[in-house]
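All protein chains of the complex are present and in place, except for one that has been dropped.
Order as written gives the chain letters A and B; numbering starts at 1 within each chain.
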Amino acid sequence: MGAKYTIGTIASHSALQILKGAKEEGFNSLLIATPEREKFYRRFKLADDYLVVDNWKDVLSEKVQDELNQKNTIIIPHGSFVEYVGAKELLDFDVPMFGNKAVLEWESDRRKEREWFVKAGVGTPENFNDPSEIDRLTLVKYFGAKGGKGYALVENEEDFYRQFKEFDPEKMQMQEYILGTRSYPHFFYSPLDKENELVGIDLRYESNADGLPRIPTPHYMPPTYVVTGNIPIVLRESLLPRVFDMADSIIKTSKKLFNPGLIGPYSLEMVITDELKFYVFEISARIVGGTNAWIPGSPYTYLKYGENISMGRRIAMEIKRAVNENKLDEVII
Amino acid sequence: MGAKYTIGTIASHSALQILKGAKEEGFNSLLIATPEREKFYRRFKLADDYLVVDNWKDVLSEKVQDELNQKNTIIIPHGSFVEYVGAKELLDFDVPMFGNKAVLEWESDRRKEREWFVKAGVGTPENFNDPSEIDRLTLVKYFGAKGGKGYALVENEEDFYRQFKEFDPEKMQMQEYILGTRSYPHFFYSPLDKENELVGIDLRYESNADGLPRIPTPHYMPPTYVVTGNIPIVLRESLLPRVFDMADSIIKTSKKLFNPGLIGPYSLEMVITDELKFYVFEISARIVGGTNAWIPGSPYTYLKYGENISMGRRIAMEIKRAVNENKLDEVII
Partner (left out) sequence: MGAKYTIGTIASHSALQILKGAKEEGFNSLLIATPEREKFYRRFKLADDYLVVDNWKDVLSEKVQDELNQKNTIIIPHGSFVEYVGAKELLDFDVPMFGNKAVLEWESDRRKEREWFVKAGVGTPENFNDPSEIDRLTLVKYFGAKGGKGYALVENEEDFYRQFKEFDPEKMQMQEYILGTRSYPHFFYSPLDKENELVGIDLRYESNADGLPRIPTPHYMPPTYVVTGNIPIVLRESLLPRVFDMADSIIKTSKKLFNPGLIGPYSLEMVITDELKFYVFEISARIVGGTNAWIPGSPYTYLKYGENISMGRRIAMEIKRAVNENKLDEVII
């Protein structure tokens, strides 16, 4: 198996482990890259084929789609893939793509995302509908903000208008800031096994929020949250059953909201308070960058598999099994 | 060997790696679980047998003890094991348990713990006997507090009584707060090799102490120290000889205090100042949760063994050797 299928992605985010995982599971690997990015990726010698485009939107061209289909390519969409090509545009992209495209709508609209959390019964921070409601530390997020860019912390209504010209409910979310430890568990939901797997956990390393504490108090300035890297962590083992319960509920609910629901990799972004309450503040319904912290494998994949399984490889394993069992239509929706 | 022995533990804390290590070294593995916990642990397929109890105290029942003994079980006690079942109750538990039970008394009483440190000559923070003595930042800890719950930082006597109704010397410890970097090296003392091994080092990730620095200064509130996870770290290599000297001294002293002394896994919880002085503020005389950060193995076990050795596996290796050399009475006291 595998010889006739190609696993492809675009040159950013978590492409290295996606390519590596594809090779480890016996697939051809293909990278869509701009000329500047190509040089970097060639250093790792992980792609069998390079498809060079002048700009990312060209991914949508008929020529590129034809070439991908000729090579029997299954695309793995990661965060930058969606960002560079466009969530709406991806709906017309006529190349097999791992996962369920319907999830794009549910994670890119913060109100739908919130509906999903509430229906799943997972704890989530309070949302404010108008700046006048802000009565505690609140995080303002633009819809579709990527990599933490454009987040701002506000204290009250006055502070909101000091930082923003106006409130646009179509574009902004105002979310209560929960004090506690952040945690970004990476899950893989296998539609073939009908099971959630914990693949790793990380902590986002953000500029300047993670640099500010190291300078003297009098030099205080507002934190920003641009992701620059990731730190591998593990969670206290006695908390994991509850994390899995949330993940199970998220998947079960997703099947009701957009059948057959979320498929493959995702991450629940949460804060844990000192009373050990969990607040899920976001979901990334694709492979997240934090999985890079656990190449070649995490404690959790080692415990389950006894070998090196990154998220990239876990995806390739599922595709391989789907091919072998003639069930590709269960992993590509 | 191995076939006739079972390694067992209860479903929490570091049970996953204990079960995995048992399997890797050829033992049967057994998990004592409540029904809620059983579901989680079954996901990892690491236990050969499940012994389901309605509540943790049932571990002490004759029925459970009989079943464990019929299966030739050696219990690995971890922090939650002691917490759930009770330190005193464990003394009457009639199933072979890895390690020296006498250590329970020395680590659960903070005054005895301090005596141990002082006799071993390791640096330790100053202790105050009465709130009126508090003349610097001080951490108040309840005896037997688990997972950092119930710790509080106080500034002086007035602050103490603002946070606590009264001072109870039988239940509380007041320990000078040392400023520096925290470090939690995990050791394994092998009674068969008569040697200390460094198995890994972590940093506890605590709510809300590790979340507070990310919010603006004016929103300051008192830190709390509830452990939610662990971050893998390494120490500067030139500091390790001194860390080993402390570990050697702790073991040597333990042999005098409660012969044959501490056996197997333990952790010295310390702060390192910017003058590179070490202050040991606590000892955990069993496997600690921080070892989860270094499954399947740490830099230190790789350097020594050249393969994946977690603390769970290291324990199983010692039992296996004790069985083979007919020395179980040297590891089960």
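Brief remarks follow.
By our rule, a residue touches a chain if its C-beta (ideal position, glycine included) is under 8 Å from a C-beta of that chain, and two chains touch if they have at least 3 such contacts.
Just so you know, these numbers come straight off a predicted model, no measurement behind them.
Which of A:127, A:224 or A:249 touches the hidden chain is settled by the complete complex: it is A:224.
Within the entire complex, the positions of chain B that touch the omitted partner chain are 137, 153, 155, 177, 179-183, 195-197, 201, 203, 209-210, 212-213, 217, 220, 222-223, 231-241, 244, 271-276, 297, 299, 302-304, 306. Where chain A meets the omitted chain, the residues involved are 12-17, 20, 36-37, 39-40, 43-46, 80, 147, 205-208, 210-217, 219, 221, 224, 226-232, 289, 292-296, 308.
Just so it is clear, only the chains that are shown with their structure count from here on.
Averaged C-alpha coordinates put the centre of chain A at 34 Å from the centre of chain B.
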